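Heads up, the thing below is written out as structure tokens.
Right after this comes subunit A.
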Amino acid sequence: MGTTKTTKILRETRKPPEKALENRKLFTERQKLITNSLANGLQSIPDIAKESGLEPEVVTYVMMSMRKYGEVTEIGPDEMNEYFLYQLKPKNP
Partner candidate 1 sequence: MESSSAKLKVLVFSTDKISDPAIDLAGLLKKHYPAGVYTISVPCSSAIKPRWIIHALQRGFDGVFIAADGTDCPYGELCVPNTANLVAATQIKMEKLGIAPQRLKMAAICSICAEPFVRYMNSFLHDLDTI
Partner candidate 2 sequence: MNSINPKLACDLKKFGTFDFSSCYNCGQCTAVCSITGPDASFPRMFIRYGMLGLTEEIISSKDIWLCYACGDCSETCPRQASPGDLMAALRRFSMAKYEPTGLSAMIYKSNWFSLVFTLALAVFLGFFLLTIKPDIPVSRWLFNFVPFQIIHDLGMIAFIFMGITAFTGLINMYRKINRKEKIKLRLKNTLLTVKQVIAEVFSMKRYRSCDDDKFSYWQSKNLLVKPWFLHFSIMLGFLGLLTATVLDFILKDPALKTWWPSRILGTVSGLFLIYGTIITLIYRIGKVTPAYSQTRMADWLFLIFLLLAGITGFWLELAVFTDAASTLNNLVLLVHTVLSMELVVLFAFSKFGHAFYRPLALFFHFYKNLEK
Partner candidate 3 sequence: MKKRIGVYVCHCGGNISDVVNVSEVVTAVKDMEGVAIAKNTLFACSDAAQNEIVNDITSLHLDALVIASCSPKLHLHTFRAVAERAGLNSYNYVQVNIREQCSWAHSYEKVSATGKAIQLVKSGIERVIFSRAMEPFSIPAEQSVMVLGAGIGGMRSAISLANVGLQVYLLEREFFIGGRTAQWGDLSAAYENGPEVVSRLFKQIREHANIHLFIGAELISQSGNIGSFEVKVKIKPRRISGDCDESGFNQAISICPVEVPDDFNFGLTSRKAIYQHYPSEYPAIPAIDDANCNFCGACESLCKSIDLNQKEEILNLKVGNIIVNTGFDPYEPTRGEFGYNEIERVLTLPQFKRLVDISGAGKLNFKGKQIHTITYIFCVGSRQGEEGENQYCSRYCCTTALNTAIIVKRKFADITNIHCTRGIRTYGKQELIYEESSRQGDIFLEFSFENMPVVEERNGKVFVRIKDILTANREMEAETDLVVLITGMVPRRNNNIAQMLKIPTGRDHFFNEIHAKLRPVETVIDGVLIAGTCQGPKNIMETLNSSMAAAAKSAASLSSGTIHLEPIVADVNTDQCTGCGICLTVCPFDAIVTAGPEDKPAVSIVISRCKGCGMCLPVCPEDAIELYGFTNEEMEGMIDGLTSY
Partner candidate 4 sequence: MKKIVEQNQAGMDESLIDYDVLVIGGGIAGDEAALKLADVGYKILIVEKDLSIGGRMILLSKVFPTLDCSACITTPKVSETARHRNISIFTKTEVKSITRRQDNFFDITILKRTRYVLETLCTGCKECEDVCPILIPDEYQYNQVARKAVFIPFSIAQPRIANIDIDNCILCGLCEKKCPSDAIDFTLVDTYEHLVVKSVVLATGFRLFNPTVLSRYGYGRYKNVMTAMEMERQLAPTRPYNSVLRPKDGKMPDNIAYLLCVGSRDQTVGNPICSQICCMYSTKQAQLLLGALPMADVTVYYLHVRAFGKGFCEFYNQALSMGVNYIKAKVASVREKENGNLILRYEDFSTGQVEEQEHDLVVLATGILANAEIESVFKGEKLELDPYEFVRQKDMLTNPAITSISGVFAAGTVTGPMDIPDTILSAGAAAAEATAYLKKLS
């Protein structure tokens, strides 16, 4: 294969599904909101929800996904030992 990009070949016969494009947009928006919120320092999921205006369950899903792909890391539980606090992981150079 090497140089021929097969993606292009497939693109001739197949369009990216609308749903996938929309989903990507939505996820990126939410990701951005969470990143902005976390830029203020350590935060728990309810904190982020409050600040970003997202539903807490959405924050859980999106942020845990960010955690899975190494963008966020947990620090430890809060004072009440109820919620974990999270922070942004410094990007690898």
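Candidate entries met the following condition: all candidates are chains of the complex that A comes from, given by their letters.
Here is the rule we go by: a contact is a pair of C-beta atoms (placed from the backbone, for glycine too) under 8 Å apart; a residue touches a chain by one contact, two chains touch by 3 or more; residues count from 1.
It should be emphasised that the depicted structure is a prediction, and the values quoted were computed from it without experimental measurement.
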**OP:** Of the candidates 1, 2, 3 or 4, report the single one touching subunit A in this complex.
**Re:** 4
Subject >> Residues on subunit A engaged by candidate 4 in the complex (per definition of touch) >> reply: 1-2, 5-11, 14, 16-17, 19-21, 23-24, 27, 44-46, 49, 56-57, 59-65, 67-69, 74, 77, 81-84
